[in-house]
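Heads up, one of the protein chains got dropped from this complex, but the rest are sitting where they should.
And then chain A:
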Amino acid sequence: MEYSCHSLKSGAPANFTQILNCWVVQNDLNSANQLRSIIYYHLKGIVKKQITNKSSSNTLLEQLPNTTSLLHEVLVQLSPPKEIFDNREQFFTSLASFVRWVLLDDLKAKSAKKRTANSESLIDFISLPDELEPYINFDNALSKLANIAPRSYQVALLHYFLGYDIDNISAELTIKKSTVYNELSVAKAYLRTQC
């Protein structure tokens, strides 16, 4: 399907997948902002109670899948039409990458206190530690994992940034559960040794 990323600027009700595609394919910052808004408003609509992790003993690694699982709810309403992406796998990977990027961006912004009053931040909904360093370490470790074990990275991306569990990942990526389990375990073990 042919479409223009510029048309998105017009403010017409945008197709989520189309916007995501623009972000992925053309690295279009404008579409990124739109995506962020869409997700933000969806979160606002869904979340009645705030998610907090009361126990401070939980590590970042444990918190991520729970908090980002909110995004999973978003996805239920933003399901991808097949014709735009070659396959669903690419769609989910892209979306998860987007969330990863947004989180890092928001955290950096928050830490630099550059955030303006009207910019929406995903981290308002997601309880992450105030300190930037652990998350940056985590993100760096993810990048390393992407190089040495691409498939583990992909599974981890969906798990950490879309809140998917083994069943979901297995269904969306059409790979065996045991494989997902194995890849995810590898990712988690690796991340733990790095963080």
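We adopt the following convention: a residue touches a chain if its C-beta (ideal position, glycine included) is under 8 Å from a C-beta of that chain, and two chains touch if they have at least 3 such contacts; residues count from 1.
Methods note: contacts and distances are computed from a predicted model.
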**Q.** Omitted chain, identified by the protein name its UniProt record gives, among "Sugar ABC transporter ATP-binding protein", "Fe-S cluster assembly protein SufD", "Gluconate 2-dehydrogenase alpha chain" or "Protein kinase domain-containing protein"
**A.** "Protein kinase domain-containing protein"
Q. In the complete complex, which positions of chain A touch the hidden chain?
A. 46-49, 51, 59, 61-62, 65-66, 69-70, 72-73, 148-149, 152, 163, 165-168, 181-183, 185-186, 188-190, 192-193
